[in-house]
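Only one protein chain is missing from this complex, and each of the others stays in its spot.
Right, chain A next:
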Amino acid sequence: MVTSGSVPHADGTQNIPAGAVKAPGVSGDGDRPRQGRRNLLHRLDIKGAPYAFIAPFFIVFAAFGFYPLLYTFWISLHHVELASMNLMEWRGFGNYTELWQDDRFWNALSNTFTIGVLSTVPQLLMALGLAHLLNYRLRGSTFFRVAALTPYATSVGAAALVFTMLFERDFGLINWMLSLVGIDNVDWENNKWAAQSAISVIVIWRWTGYNALLYLAAMQAIPRDRYEAAAIDGASRWQQFTKVTVPGIRSTILFTIVLSTIGATQLFGEPLIFGQGPNGVTGGADNQYQTLGLLLYEEGWKNYQMGRAATVAWAMFLLLILIFALQRVLKRFTSRKS
């Protein structure tokens, strides 16, 4: 009898004589074919089951991750219009060289970068401060923690729409408040830096609480005695924060930076809704806040040029890989130095 699944992998295959598999044809013994089948099943089980268990991930990844990736690349080598997807005209790397020479691409890239910095840096700093405050023993701490997460639970659309109304030029709340302190009507949409700041505000509002909770969770994992030891050594509150708290949550900070960078690269919904209608698609009349995501959308769903849209998508993908590689090189470089 076959014992059970506890038989080591290599043994299982070695123990079975080669003839056993072919048994039905070889001998007339009634018991041997059954055993042979069992052996086969067993081997299949040992060898096949693991694949079946990991299949869900791979099938789903292949269908929704890998295949679209490859197909997007295939499309990016062609001239294709949305209205006639079956008519594909081979262009080779023409779309890529064209994109490289296109001002709009570099403009979108720099916008993505500046909006990314404008939104990520204040966001993470504020989240750190917020987490620090929430880490204190305070009354109703659960309430505050939930409250910090509420913006995250709001949909991008709703948040962006409300902020767009707040930032409206003639009758918006923010301009009204600014007028009280003597600042004249700011054209939030048409002024480049005003528009980028306004979009950053939407991003910051939505994500600060989420990052704060991540930091808070990490902070609570720092043993209390480190603070006690620091206090005995005469460290001030600020020193405790910089010398104990921040090093203690370093990996979490790194994680949020990676997450925010990815988010910033893909920034799309906020500027689209902020611009409203045709201006949203192009990121402003002068493309003053057009991100890479919006450029992709403009090419695909305003110009209906799927080939060029796919090219932008692949450019974004390559960009992320480039950032990742740079980060690895940098890390190796710094670690070797230390």
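Please note the rule applied: a contact is a pair of C-beta atoms (placed from the backbone, for glycine too) under 8 Å apart; a residue touches a chain by one contact, two chains touch by 3 or more; residues count from 1.
Convention: contacts and distances are computed from a predicted model.
Name of the non-displayed chain as stated in its UniProt record, restricted to "Phenylalanine--tRNA ligase alpha subunit", "Solute binding lipoprotein", "Thiol:disulfide interchange protein" or "Cytochrome c oxidase subunit 1": "Solute binding lipoprotein".
Only one residue in the set A:Asn190, A:Gln240 or A:Thr261 touches the chain that does not appear here, and it is A:Asn190. On the side of chain A, the interface with the absent chain consists of residues 2-5, 42, 45, 48-49, 52-53, 55-57, 59-60, 63-64, 81-85, 104, 164-165, 168-171, 187, 189-190, 276-279, 281-282, 285-286, 288, 301-305, using the contact rule stated above.
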